[in-house]
Each structure stands twice: as structure tokens, then as C-alpha cells.
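Here's the structure we're looking at; comments come further down.
All protein chains but one are shown in place.
For chain A:
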Amino acid sequence: MKLLTHNMLTSHVQGVIKGYPLIIKATEVKVNELEFSAPFVSRMIPKLEWSLISALNCTLIPDYEKDEEFLRKVHRILLEVEVVEGCLQCPESGREFPISKGVPNMLLIEDE
């Protein structure tokens, strides 16, 4: 699971009002190289909930479109870091969604 995907994921447990952001509890993380595309990264930045990224020591700067070093840093965080094993925890209900072989399982059981 890449951090760009995590940035968008929400918990849908019944009764939960704001199941976001999901807390990452990773037991295995890897970095998977991906070709850098400045236009793509620039376009993703406004869509993001930036607080999740700044929590990783990456502050949003103005005029980021022109700063390749900054964009490459964001690219690495959003697209190259992958959580392989662990879980995502709903901040409200505490329900844990497992991540196995890089895939988060957001399925709820019937009474959730």
C-alpha cells in the first residue's frame, strides 16, 4: 500500500462519523522505485490531506511546482514507500484493517 493510496482511505465502520485518517501500524515497509513524473506529483499535491505528509517531516512549500527537489521528495514518500505488512486502525472505532502482502483489506463483516 502506497502512502498516496493511504491518504485517501477511510474507515466505513457503522456509526463512525470520521474514520479518517487511518492510523498506520506497519511491521514491514519497503521502498519500490518508480519513475519520477513532476507533472503527476504537482497535480496530486492539491488533492492530498497534507497533514499526513507533514507528519513525515515534509512541509508544504509555496511554489512547489518549480521545485524539483521538493517534488522528488514528495514522490518518494507518496509513491515509493510501501507498507507491506501491518494494519490500518480506524481512529474512531479502533477497528483494525489488516495489510497483507501490500494490500489493505477494508472489508467489514456483516454486523459492522
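We adopt the following convention: a residue touches a chain if its C-beta (ideal position, glycine included) is under 8 Å from a C-beta of that chain, and two chains touch if they have at least 3 such contacts; residues count from 1.
Throughout what follows, contacts and distances are computed from a predicted model.
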item: Hidden chain of the complex, named as in its UniProt record, picked from "Methyltransferase-like protein 5", "CAHM1 protein", "Acyl-[acyl-carrier-protein] hydrolase" or "Phospholipid-transporting ATPase"; value: "Methyltransferase-like protein 5"
item: Absent chain, residues of chain A that touch it; value: 1-2, 4-5, 8-10, 12, 32-35, 37, 39-41, 43-44, 47, 79-80, 101-108
